[in-house]
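See structure below.
Every protein chain of the complex appears in place save one, which is left out.
Order of writing sets the labels: A, B and C. Residues in every chain begin at 1.
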Amino acid sequence: MTTAAVKPASMAQALQRAMRDAMAEDPTVHVMGEDVGTLGGVFRVTDGLAKEFGEDRCTDTPLAEAGILGTAVGMAMYGLRPVVEMQFDAFAYPAFEQLISHVARMRNRTRGGMPMPITVRVPYGGGIGGVEHHSDSSEAYYMATPGLHVVTPSTVDDAYGLLRAAIASDDPVVFLEPKRLYWSKATWSPDAPSAVEPIGRAVVRRPGRSATLITYGPSVPVCMEAAEAAASEGWDLEVVDLRSLVPFDDETVCASVRRTGRAVVVHEATGFGGPGGEIAARVTERCFHHLEAPVLRVAGFDIPYPPPMLERHHLPGVDRVLDAVARLQWEAGS
Amino acid sequence: MTTAAVKPASMAQALQRAMRDAMAEDPTVHVMGEDVGTLGGVFRVTDGLAKEFGEDRCTDTPLAEAGILGTAVGMAMYGLRPVVEMQFDAFAYPAFEQLISHVARMRNRTRGGMPMPITVRVPYGGGIGGVEHHSDSSEAYYMATPGLHVVTPSTVDDAYGLLRAAIASDDPVVFLEPKRLYWSKATWSPDAPSAVEPIGRAVVRRPGRSATLITYGPSVPVCMEAAEAAASEGWDLEVVDLRSLVPFDDETVCASVRRTGRAVVVHEATGFGGPGGEIAARVTERCFHHLEAPVLRVAGFDIPYPPPMLERHHLPGVDRVLDAVARLQWEAGS
Amino acid sequence: MTVQELPGAAAYRPTPPPAWKPRTDPAPLLPDPEPYRVLGTDAAAGADPELLLRLYAALVRGRRYNVQATALTKQGRLAVYPSSTGQEACEVAAALALEDRDWLFPSYRDTLAAVVRGLDPVQALTLLRGDWHTGYDPREHRIAPLCTPLATQLPHAVGLAHAARLKGDDVVALAMVGDGGTSEGDFHEALNFAAVWRAPVVFLVQNNGFAISVPLAKQTAAPSLAHKAVGYGMPGRLVDGNDAAAVHEVLGEALARARRGGGPTLIEAVTYRIDAHTNADDATRYRGEVEVEAWRAHDPIRLLERELTERGLLDDDGKRAAADAAETMAADLRERMNADPVLDPMDLFTHVYAEQTSQLREQAAQLRAELAAEGEAR
Partner (left out) sequence: MTVQELPGAAAYRPTPPPAWKPRTDPAPLLPDPEPYRVLGTDAAAGADPELLLRLYAALVRGRRYNVQATALTKQGRLAVYPSSTGQEACEVAAALALEDRDWLFPSYRDTLAAVVRGLDPVQALTLLRGDWHTGYDPREHRIAPLCTPLATQLPHAVGLAHAARLKGDDVVALAMVGDGGTSEGDFHEALNFAAVWRAPVVFLVQNNGFAISVPLAKQTAAPSLAHKAVGYGMPGRLVDGNDAAAVHEVLGEALARARRGGGPTLIEAVTYRIDAHTNADDATRYRGEVEVEAWRAHDPIRLLERELTERGLLDDDGKRAAADAAETMAADLRERMNADPVLDPMDLFTHVYAEQTSQLREQAAQLRAELAAEGEAR
């Protein structure tokens, strides 16, 4: 294997590359959505695919999300492997019935006769100064829907590896792309892309002994930064990047919490009814006697996503993470 | 006040009566949905309303849930108070975008200028032998949507009182009606209906000292039965009926758990990503040092709702509740 | 003064908006002003006697099937049954117009079409008996699962047809939906995608007058449901849905058109739901017997029987043979439905994902333990 020149790549480029490689390897992979063809997507994530593979393989659809996902269901019924783009998080809502009532259930409905190897790409989350409806974190809806996998990368490498795995999966995957990390870079060899990651494995991004930060997607860099800052205050924080919300990697998460005895869940989605509740509850169920303090949550407020000029007050930042860490009852502990 | 003859009434009748009284008192209350007029609804909950108030006040709409809720938004903009029926839980999904992107956000979007006094009635849950799509417990979706109230009665009295409160509320309320309790009865005087309940207050249905069962809607009778059964095994269980999932009554719930030191959350919705995660997490955050054991959850399995002949294996019954109670680490406790 | 009356409308100077071009001519897309009919009209002379006899046998069988399935609900052998009594011409013609390689997308009311297509009635009724959500392998039979959420199967049919065309396969999809279902957004999106993609798909709307209790007049103000076609740029066809020969012919033309790359067609078949919405419904709450009686006179079996009899193609022996065959089917169905299906509760966890998650493995273990304990307790 020749080692190609290592150069910086953005998460958007890694995602594009994942689709390109998947399309090249497997003629049943079809990309479809609004503006994914000629334009290459509003975030340029599908840039060049229509040119390389033709409009039948990378298709600008009519503007109708239920129609996009609904026709993808039919295409999957016939053996294709559709990769559907929802232009923004909030614009996936019109496709909700198709997602819940069909995509998530078709395999089960047909006793395995009709699997749904569909990847639904959803750019999600805030922090990009988007106006209303352009910054939702909608993962709680998907997590509460049995039959779906829910995956979200936080690094350029994972963006490639997880999207390849999602497309290769015989089950539907809601693939949540953290918008504000699209332009994050890594030195990356586009000629030797990173490994395809199995779906369902969390990863320890930073080992630590004092407490565990459990997080995913756009909040991973926030937690890494918080862990650095905490180090100077004497806390050695472990950061677990979930990568997959469904299936959930109980093993990795609980191993970490049992080791540290304390945990904070961090995400951008609203706190109430958000992913953190499930995560905190299952960690507590499994690690109760290892916990020195309740598992705390740092999340978006329980409000509609704010306008751009106020979003910084809503988004969980380093300070809020550190505040939560400080509230982990250190005085009482071991 | 004359005391009318006390006679048995079903939950369906109490709900009908709540709409009827609201319509009689307030000419801006309009009932709308599929088959709500001439037929009186597939569960007869709107029986007689079209006849009494005319088809303009109780309207058979075209068959389109997004259209129903979307036009209700417009009617609310003009000062009406729509009460919308979604025929079954799963058939509310097409209206999801209108619900999330408009109903829940319009007040906030307009700084209070355009409140959305809409009640969305959703018959929900299983146990009625319904075929696919007729038994979903979709409350997790609504709970994760700031701007909505989410309410569900478990008794005939609350059905009346809470629906009156929902219709009177200036905010949107997703009113979840437990299908399998529609025919549950209470001796009830239809001439002196029960009190209008403020939204957001849980109620202790059965006081107890050993542990708290936190539940709502269709699982309340299950928990009451479990508590009776547990008594014979020496456990004195307290049963808290949440009644309102949003706003959540932290005060009542936590007071109970602090008293008993142990808790089990019981609901029909799937466990993973379901309401129980939020409930267990927030109780743990608030009552950690009072807890003798982790808050456990008894919920539906993480699967699409089963076909009628298998649903009994899915639904949390008395035995599963008792099993969970038994796992509350009694040996270790005080 | 309306736009069309304006005197100057004909005298444009030659500067219309530059990107605007006169597009397809709408005229050929518009449906006939009246439902197309064959039986009892001169067109009947052109109909193939063998086809008519096949349709007849299937109609008789279909009616018997409806009666039997309804009876099974009373015996508690079906959770629910949405009868297609009165609509058998549509069900039968839909199944018989398709080639074996084509795909059928039925709604919950269309078990009969699946049965006529060759599916074992016991498999077709699985959903309604309640032992599983689908009782057959859709790919083996090229019949999509019976669809309950209204109109959601239509984009599936479009996607499948589109995929088949991309692959170069000679496959057409036939999607069935009710009059009420045409009000759903998914109807609109599906038809639009189909037309833009020129997908080989045919949409058959059975306008049976009601969506549960809601009559057509509260569902639409359109001249006909077939008129919706022009808004998508596809032809709309209006047909007497109780005239099996007419439905078969119109469907055949639309399927042929799709097959030769001509794109989708929307067909409205005007028919009537003779029974209540399902066995659980009380139709007397929203409609009168007079209306039902008028439609009984226009019964699909009667229409075809009269034609066949007049033309000397059917005599009492023939009728008896058809009835006997139907009776045999019904007896077999009754007998097999009276056996309790063998169920394995562990199936609840088997097909949620290709590979069971650790969470589902835990839950499966829990249920297995419970079942074992139950077994011991017995």
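One rule holds for everything that comes next: contacts are C-beta pairs under 8 Å (C-beta built on N, C-alpha and C of every residue); 3 or more make two chains touch, one makes a residue touch a chain.
Just so it is clear, the structure is predicted and the values come from calculations on it, not from any experiment.
From the set C:Lys228, C:His248, C:His277 or C:His351, the residue in touch with the chain omitted from the display is C:Lys228, counting the whole complex. Here one chain is not drawn; of B:Pro146, B:Pro221, B:Gly300 or B:Pro316, the residue touching it is B:Pro146. If you put the hidden chain back, the residue from C:Arg37, C:Arg77, C:His141 or C:His248 that touches it is C:Arg37.
Mapped onto chain B, contacts with the missing chain fall at residues 56, 61-62, 64, 66-67, 69-80, 94, 97-98, 101-102, 105-115, 146-147, 149, 169-171, 200, 246-248, 250-251. Although one chain is hidden here, its contacts on chain A can still be listed: residues 34-35, 37-40, 42, 60-67, 90-91, 93-94, 129-134, 272, 301-304, 306-310, 313-314, 319-320.
For chain C, the list of residues touching the undisplayed chain reads 1-4, 6-9, 11-13, 15-20, 22-26, 28-30, 32-38, 40-46, 183-189, 192, 195-196, 198, 209, 218-224, 227-234, 237, 239-242, 249-250, 253, 263, 270-272, 291, 294-295, 297-298.
By definition in this document, only the chains that are shown with their structure count from here on.
Rounded to whole angstrom, the centroid-to-centroid distance between chain A and chain C, based on C-alpha atoms, equals 40 Å. Centroids built from CA atoms put chain B at 31 Å from chain A. Chain centres here are Cα averages; for chain B and chain C they lie 36 Å apart. Within chain C, contacts with two or more other chains are made by residues 132-133, 149, 185-186, 347, 352, 357, 359.
Residue positions 66, 94, 97, 101, 105, 108-109, 146-147, 246, 248 of chain A each touch two or more of the other chains.
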